[in-house]
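Structure incoming, see below.
Only one protein chain is missing; all other protein chains are in place.
Just so it is clear, A, B and C label the chains in written order, and each chain counts residues from 1 on its own.
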């Protein structure tokens, strides 16, 4: 059985493990004050072209989302998200557990537009009987594989600025977004057109770890207290910083994501060639083909993947995910199985 | 400069890194459903002699404490802790941030007794104007290096049972407690005389990780939701389970702790021989000698450690910590420096 | 300008004020231990035909909702509500502020059905990545004037029982529901087919106050702690108990509601006679006629009311509310203004 269920089925890219071994017995300060943290942050600030940025390393996406959002909101404020957004659909009420409402917007492509935002604001005009929207949460790539263009992100950010909203981007799969064939964003553009974002490590070759970036340093003051309070401050911060040091000291991060995307696009092309359609227009490492149930059943003998959504009595959409570690031979096998289905 | 500040200055025991490399590219299910989790839990249940136990792997001590306590308490309930307890003194209000008061008790040795507990209950009799105590939180070894005896733990547990309180033991340094020269507790006794406890990995050779054990399975129902909600569910759960699999498949965990204790006791003996006294009667890897300030100043040239408490104009107490990774030569150097001081 | 905006524009029914004066200087115990509380609770238990019920008096609807829901839910659990439900639409994220997600369901009539509930359960099957639904929240009458029938409530309760869900009914306007012309529910039926409900005083003649009823006493254990903790325990509990003692020692509560309904139905009949339609099929004291904007503009000269929803360029729905204190002459005037419009 080969696993196309997710992009975290394997451990870490071998160069990360090498670095862990190489540095293992060098004494370092705890709690993120290690030398590797300093070095990794310095490299990241260059990559995003923002020397003012404040960066912290955290362990996972839900942890990062709940920390950033609960830290930036006051008690009566809320966050706006697409209904498919990770904080709405997949995090066990983590945001609500910190006291804040997630206002959801139905979308076809998992992305928010300025119009979505202003509609929500109109619906929340009757102060003080409703929450006050304050953060706009987006994901890039989204939970259904789509990506934001530079123009889209800039327009959304301008809207947020006008409405005194903060724009926060969940980059659990940011590498996959930035290496998609139709992408025109860069790390620097992300840093320019968001207030806070995070660069996901876990789903792109790290053992664990997400790097949260406050583009405006004043937003980050005292964030270290919050990290400790929510149980996210690792005693051995080196575990996290070494992931990012390795992934970003050259272009490894983008190379790994590009590889994952390429394999997904190979699979997508075969599926399209075979005449099947897709639930979403993904150009990244998650694809959602709509397949006959008989084909799905046959594929499930050799491959693991999620059945995403029932379409009708004959068809269902499935989710296939590739990663930095996906075996090319298995992709070729899968393509052959599709073509012969 | 050699670091005696803490027991997490280095990475992981090399065998853990070996195991990470060995298993790195084997596909596993995410979110703690990996094979190594199953194996590690199975081994741990044997060690604690409780096949009914429910075990989860988490990343750090504060995370574990806030998860266990917020999960077990209802909104009006509170936790009792020694004032020196980690949840009271070192966790940035993590418990209060989940909505619960930490009722603190002044102690001389960092340990709670049945009398402490019943006194707190008497002081919280005026329902509903006060919180309702429900959990008793203890640490073993404590934050000041002392340990519980079997008789003490059993008496405390009996008291908790009589008063319908839950007993939760923070085992961030449980290995050091169980290998102290004056210890008469075992893993099995800990499991028998607490409701929930955790076995600390971070401070005893793991890269990160704590194993929380619910001795009564009914207390653990739905705990997985809480793990996810608080951002503590790692996508690559293997990172955590491999730590415990390696530390517990033989006696490595206890061996590492014993080594740390032995080095600390060597230092303690030299300090005592030199005629200095101690703030607490530690038999574990944290010692708190009271030294002349001139001696402290001289030692700080070559060694890093915390100045714990000002005693008078001439003396201060310092904290010295050893670990599985402490360099024996540095211990010898330190002892010589003390003896020549 | 006459106010049809709400049912809390005036003070209290005069008999309540009389009773406050009559009892004013009689010393009573504080915090809900007064004699009037005991008497009012005794009367209410008879009205609802449940001697086992546990009853508390609180100050307002949002306070009652957040108290009941936060008290009954564990940290990972959530409440299901119609999107129009008060906890979803009008309470400034009060439930989320206590840490819990409100799962919303789109409805046409503001009511939940067993099918709605089971659909939500299906959508929340992927534990532990989603919250666990535990309470079903309904309002009767609803926020848009509709009511539940006995058959509907019973079916919903049976569904909840089967799914191990609690059914909680918000009775801010329960009197108006029970005196609607198409109603077949009673206090006793409400008590039988819900786990917890509250009887609204504020919107039906009380100066303030809601009576929350736990039909199963085991659910109410320790609720007094929660009342105090959330700032809802009035020192002079007599203020609340005297409201309910007066409203329920005979049939005043239902009489007042019936009066409000009758006046609303008179207005509704005239509006229908004139040929206008309605947004919802209300039989209670809130009606939502769809009127030409020119008519609305003319009416707003003499009357205050909310413009509820824009329908098209010519029409909008408005909300008209009557109460126990509504001036009949003003109703007649309004009807004439409608008929002459």
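Here is the rule we go by: a contact is a pair of C-beta atoms (placed from the backbone, for glycine too) under 8 Å apart; a residue touches a chain by one contact, two chains touch by 3 or more.
Because the structure is predicted, anything quoted here is derived from the model rather than measured.
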item: Touching residue (missing chain; options A:9, A:28, A:50 or A:70); value: A:70
item: Touch criterion as defined above, residue of B:100, B:203 or B:228 at the omitted chain; value: B:100
item: Residue, one of A:15, A:45 or A:132, that touches the chain absent here; value: A:132
item: Residue among C:17, C:43 or C:311 that touches the chain left out of view; value: C:17
item: Contact partner of the left-out chain, one of B:92, B:163 or B:262; value: B:92
item: Contact set of subunit C toward the excluded chain (per top definition); value: 2-3, 5-6, 8-12, 14, 17, 20-21, 23-30, 59-67, 91-94, 97, 202-203, 207-208, 225, 228-236, 238-239, 325
item: Positions on subunit A where the hidden chain makes contact; value: 70-71, 74-76, 98-99, 127-129, 131-132, 222, 224-229, 233
item: Chain not shown, touching residues in subunit B; value: 75-76, 78, 89-93, 96-102, 128-131
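The definition used in the following text is that only the chains that are shown with their structure count from here on.
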item: Chain at the geometric heart of the assembly (C-alpha centres); value: A
item: Relative to subunit C, chain with the most remote C-alpha centre; value: B
item: Between subunit C and subunit B, distance of the C-alpha-averaged centres to the nearest whole Å; value: 50
item: Interchain centroid distance [CA atoms averaged], subunit A/subunit B, Å; value: 34
item: Rounded Å distance, subunit A centre to subunit C centre (Cα mean); value: 42
item: Residues within subunit C bordering two or more other chains; value: 75-76, 98-99, 128-129, 131
